[in-house]
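Got a structure for you, written out below as structure tokens; questions coming shortly.
Here the complex is missing a single protein chain, while all its other protein chains stay put.
Showing subunit A:
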Amino acid sequence: MAAQRDDEAGWSAEAARRVWGGAVPLQVHLHDADVTTLPPPPPFLTLGPRIGYLPLLVPIIKAHFSSTLPPGIDTVWFEYKGLPLKWYIPIGVLYDILCADPERPWNLTVHFRGYPSEILTPCDGEDSVKWSYMNSLKEAAFIITGNSKNVMNMSQADQGALWQSVMKGNLDGYMNISTRLKLGPFEEDCLVRTSSVEGQQGSDEPESPGSGKPFILWLGRVPVRLYVRSVQEDLYDLEDALPVGDWESISYINRPFEVRREEGRSYITLEHALKTLLPEFFSSKASRIPDDSETAPQAPDSAPNDDSDVTPRSCEKLESSASSSPQEANVANKDKIVKLVRVQGIEVDMDIPFLWVANNLKNPECYLHICVYVGTRKREPKDGR
């Protein structure tokens, strides 16, 4: 038992090292409009840490292009094939969802002028990224423990050190502080035991017994961020997917996975978790529907088959008038199939235990980012904005 736990700890340490060591080779081109010299400067090659963020690379990139930049105030942003890149999404996730076929090096364009403020939230460099990171960590803490106190009550020094370790990819420094936040690991028996409680008093943690005993809490929810990209349904090879033209064509779903004890199975697979989070993509399979829904709402006379009426949630229908009639969206939802699931650059086997994935492939803000490619026959009508 103890040996098995040591084994697992060893695997997890190795997985964390690989996640933290992962990087995307980047070839950064200066946008034509920002070039003031002839000949134009050569592109800049660098490694973008998977768990890092693009604005953190700006100092070294700017140094490379400094001699050719126009005078004035910089508002730096990055673009890939015409798509402005969201700076608050980790580099590895951007790469996984935007490059169906991994492009090496990844050719990005950097702009120093003309910030697309209608598309991207403003970015004041490192400070913005730090606060975006801290807010995500706070959110993850709330999901896991039901409050954000552990993160809110961190000392300024610890906050600063935690951020520095993320920024520099210093895993040991990160572990020193993050284990005190008691945000993992998740365990299959629905208990979380943090190993680092010994030797510290639970001063800012009311639920903590505070002694050398392991800290135990019920596991309810796992922080997950999903990125769902639609590709043509008849695509043979993902490398032929059309580039992403706008962010509206990627569905971003920030939603915890709720672990329930009445699952009645030895462990939760990644497939089961995705089925629960994205019911419409899995409903057409003949295999069974997630069995944890108490009362899946039925639309008995509206749909020709079982494709369109599966919403495995316990929430009752509130306005029966609207929801009992067949809806356009539901009709369009047919014929969607999952083509690829990618986490940290890895095409993950759907039978892997979900909590293993969450524990070992999560990012340093404790979120598991999952990229899903879905084959779609018909594009859904977009929301009007």
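Rule of thumb we're sticking to: a contact is a pair of C-beta atoms (placed from the backbone, for glycine too) under 8 Å apart; a residue touches a chain by one contact, two chains touch by 3 or more; residues count from 1.
Quick note on the criterion: contacts and distances are computed from a predicted model.
Engineer: For the chain that is missing from this picture, which UniProt protein name fits: "Succinate dehydrogenase [ubiquinone] cytochrome b small subunit", "Ubiquitin-like-conjugating enzyme ATG10", "Large ribosomal subunit protein uL29m" or "Kaptin"?
Structural biologist: For the chain not displayed, UniProt's protein name is "Ubiquitin-like-conjugating enzyme ATG10".
Engineer: So one chain is hidden, and I want to know which residue out of A:Ala16, A:Ile143, A:Leu171 or A:Val357 touches that hidden chain in the complete assembly.
Structural biologist: Among A:Ala16, A:Ile143, A:Leu171 or A:Val357, only A:Ile143 touches the chain that is not shown.
Engineer: Write down which of A:Ser12, A:Thr46 or A:Ser251 is the residue touching the left-out chain.
Structural biologist: Spelled out, the listed residue whose C-beta touches the missing chain is A:Ser251.
Engineer: Given the contact definition stated above, which residue among A:Thr109, A:Asn150 or A:Ser230 touches the chain not shown here?
Structural biologist: A:Ser230
Engineer: Residue-wise, where is subunit A in contact with the chain that is not depicted?
Structural biologist: That gives, for subunit A, the contact residues 86, 88, 117-122, 127, 131, 134-135, 138-140, 142-143, 146, 148, 152, 220-221, 223, 226, 228, 230, 247-248, 250-256, 258, 278-281, 297, 311, 313-319, 322-323, 327, 329-330, 372, 374, 376, 380-383, 385.
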